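With one protein chain held back, the other chains of the complex are shown just where they sit.
A and B label the chains in the order they appear, each numbered from 1.
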Amino acid sequence: MLRRIQAETDPRWNRRAFLKVSAAATGGLLVSLYLDRPALAQEAVAAPPAKVFPPDAFVHIRPDGTTVIQVNRLEFGQGIHTALPMILADEMDADWSRVVAELAPADPVYADPVFGIQMVGQSSSITDSFTQYRELGARTRAMLVGAAAARWKIPEGDCRTESGVVHGPNGRSATYAELAEAAALIPVPKKIRLKSPNAFRLVGTKTRRLDSRPKCDGSLKFGLDLDVPGMKIALVAHPPVFGARVKRFDAAAARAVEAVRDVFEIPLARGTGVAVVADRFWPAKQGRDRLRIEWDLAGTERPDSGRLFAAYRDLARTTGNIAVARGEANAMHAIPESRRIAAEYEFPFLAHTPMEPLNTTIRLDGDRAEVWAGSQFQTSDQLAIAEVLGLKPAQVAFHTEMAGGGFGRRAVPDSHIQREAAAIAKRLRGVPVKLIWTREDDVQGGYYRPMHVHRVEVGVGSDGLPTAWRHVIVGQSLVAGTPFAPMLIKNGVDSTAVEGAADTHYAIPNFHLSAHHPASSVPVLWFRSVGHTHNTFVMETLVDELAMRAAMDPIEYRLKLLKPDAKRVRSTLTLLQEKAGWRRSVPREHAVGIACVQCFGTAVACAAEVSVEEKRPRIHRVTVALNCGLAVNPLTIESQFQGGVGFGVTQLISKGAITLKDGRVEQRNFDGYCPPYMKDAPAAVDVHIVRSDEKPTGCGEPPVPVIAPAVVNALFRLTGKRYRTLPLTTL
Amino acid sequence: MTALQRMAFVFLLAWPPNRTASDHAARDHGTSARAASRSAQTEGVAAWGQIYSVLTHPRCINCHTATIYPQQGDDRHRHFANVVRGVEGKGVAALQCVSCHQQVNADTTGVPGASGWHLAPLSMRWQDGDDRILSSAEVCKAVTDRSRNNGLDGPGLLKHHSEEPLVLWAFEPGRGTDGRPRTLPPLTHDQFVDATRRWVDAGMPCPKAP
Partner (left out) sequence: METYQLTVNGQPMEVTVDSGTPLLWVLRDELKMTGTKYGCGIAACGACTVHLGGIPTRSCVVPISLVRGRPVVTIEGVRRDPVGRVVQDAWVSHDVVQCGYCQSGQIMTAVALLKAIPKPTDADVEQSMGGNLCRCATYVRIREAIRIASGELK
């Protein structure tokens, strides 16, 4: 198409062309990992200098009419591999049946326009790239029209476009493929006009995913499936206690396994480990199993869940760093004991366990390296690999592979997997190596959703609404010590730990929230919906308790308690009332629980119908109402919400917790750590989207926080018990 | 016949102790015959005790559940991945026992195996619905009830304990996913068969319910 992607002609790049984008086209984009901007996506942002994104990095029209659209972030199931191209293709008036999407490699041009790095997280893909991809499509269309107008010597205004064809007067037409070469010579227009929303042909329609068929016939290659000629497989024996180091090891039995090529110690993000390199996965595993390693545990913390919870409970009784201090600090004193509720909550470590085990493939070849990884953080991962290999990022070609799930596990500030792989690739200089983390490595390897203790005291007014709220949250900081710290830690409070509580949409006049962030050697990480996983659970179960005390319907109560400007949440609760009328007549032994959240800009309300079966909650039906502004692909959104509420059940599963005993993780694999299977998840989920033309916000994480509190709220009505310690072990 | 001769004659009738318990020929012949019979009974019940100790070991009892699921491990927790009994104890259409369990142990992957891997029928449950192991008396009653045990009489039970692949498996149960050998029942297979033989010869006596 417009300015063909410059293929690197070096035959060593045997898989994909390395993108070269000219300096003129980039318009001076800068990528800064260390952000100096204080705002997050959902806060008001001072308009950045207008960036002109060059279409050639994003769109390629092949001579046969195939339109290849680059997706500037990882696809790991959330559907942006389809949604982002829809947005661009719509403005471009492309022929959707000829559109192919590709995951863009690491390059500054693919940075998220708000964060300034190439990443996916915080459900921000559509939020941040909606306008960007519209403009790309509009620019491309404008250049194609310009080429046609020039060819036919007519005003551009006399042309119209539809489905990959430019039509001129008197029946003249030309396909985009025919015009592509000429269009490439047209200067990229800075000012373009975007469609009015009622002209959308794709955006807003239920559009099937582009990646379905290859995911259903075994042909799609995930990172774990790649086979680079001459590739070796590496497994690493990690310390059984975080931070431990290898004291000595005996590799004789490991090396005796046929096809094991090398065994050596390597540095890790914490401590050291032993790498086993073999021709294939199975001998690598046999080799690793036969390693005899003596670990040096001196100086390690040896965290223990029991001891940590005890320490956290103590901390929760003291005020921490202030997150919110609204109204009167002593308001609680004025409220009689009989109108106070005190509650303590405990949440365990959670493991993400995406279905595709973590992996990275690297080949170091002189002053070049090539990487294949399903990464949520391409910019920083590329930087980390370059650092370990002693190269510049531009010397590291980083291919983004389709990933089998992320949930935040593939967005790691310390790039530990990439560093591990790079250390091995460095040693194997010239030989490509795929580092694989087995499921055991994954379950035991840390980077968990942190454990938390909450202590809340609520003072209830005579009208049944809360007038005073004192809340202490204890949990490790996710971003302390990472480049995100300056942006996300204020006054000693990590905003990711308090989101969902600090920014509550409820009007509680005297609201005091503080947080303690104890340090621990357990590596922690954001887990799909992050702070909302625990904060929403606390807020929505307490509000439910308040509603019951006030003898009010739980939806009515929430509507009454909402801040006047909580429009999106209000709209979802109202829609839920309309769509969940069934909750008035459920069978005996069934009960309904309600919960709502505003998560990363999207509001969600749900009703869950629950009974107790085999001492477990059985979720028969969930009705969800959501407001994400403009719904780009209602089909994907429906899937995300049906799946997200299933994912959110993770917190409730009795074997769904990671526990440590004297420094060692007690779970090993899916036999000891059990995510939700089919019978744990809701049997039926109906999804309803509030009609809106507001700017779209994301749908990947918002479904997750509501289901656990909704189920537990229903359970109270069945068993009379409040469940404040997760996971649920007995009912 | 002298009294001594009569006693010797009775003694001969009551001995050897592999007469059935219902063979009360000795009943009318005095204390020593009853004592001999009681001794046989006691030894038979003791033999049953040995059998019970094997039957209730995890390698056996994990598949003799009262529920829709098998158990695993020495702590007898519910089998992972929601595997269920199915109508014939062989699992369900797309998740069968043999979906994973092959004809022999797969030690490199930690999955036990034997020919025809499946659950014992519910009639041969040795636990209650809360996974609590039944008493020796209750299990003995179940095992000897021909309407529940697939019609097996004494010789049939002996043959089952001697030759059934899943029984043999319990004594060579292979390694788990952690690479460690599975724990063994308290008797060897030979000892188990021997105890069974002694128990069957004693007339398969069951201990009295407490």
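Note that in this section contacts are C-beta pairs under 8 Å (C-beta built on N, C-alpha and C of every residue); 3 or more make two chains touch, one makes a residue touch a chain.
All values reported here derive from a predicted model rather than from experimental measurement.
**Q** Which shown chains does the chain we cannot see touch?
**A** Missing chain, whole complex, touching shown chains: A, B.
**Q** Per the definition of touch given earlier, which of B:A66, B:V104, B:L158 or B:L184 contacts the omitted chain?
**A** B:V104
**Q** Taking the entire complex into account, which one of A:G531, A:G629 or A:P675 touches the absent chain?
**A** Result: among the candidates, A:P675 touches the missing chain.
**Q** Among A:G404, A:P466 or A:P709, which one touches the chain that has been omitted from the display?
**A** Within the whole complex, the residue contacting the unshown chain is A:G404.
**Q** With the missing chain put back, which residues of subunit A would touch it? List them for me.
**A** Touch set of subunit A with respect to the missing chain: 76-79, 208-209, 211-213, 215-222, 224-225, 227, 258, 280-283, 286, 353-357, 402-407, 438-439, 635-636, 639-640, 642-647, 649, 669-671, 675-679, 681-685.
**Q** Please identify, in ascending order, the residues of subunit B that touch the omitted chain?
**A** Contacting residues on subunit B, toward the hidden partner: 80-84, 86, 92-96, 98-100, 102-104, 106-111, 113, 177.
Note that only the chains that are shown with their structure count from here on.
**Q** Please report how many Å separate the Cα centroid of subunit A from that of subunit B, as a whole number.
**A** 54
**Q** Please give the residue numbers of subunit A that touch subunit B in the complex, ascending.
**A** 289, 668-671, 674, 677-679
**Q** For subunit B, which residues are in contact with subunit A within the complex?
**A** Residue positions touching the partner: 80-82, 177-179.
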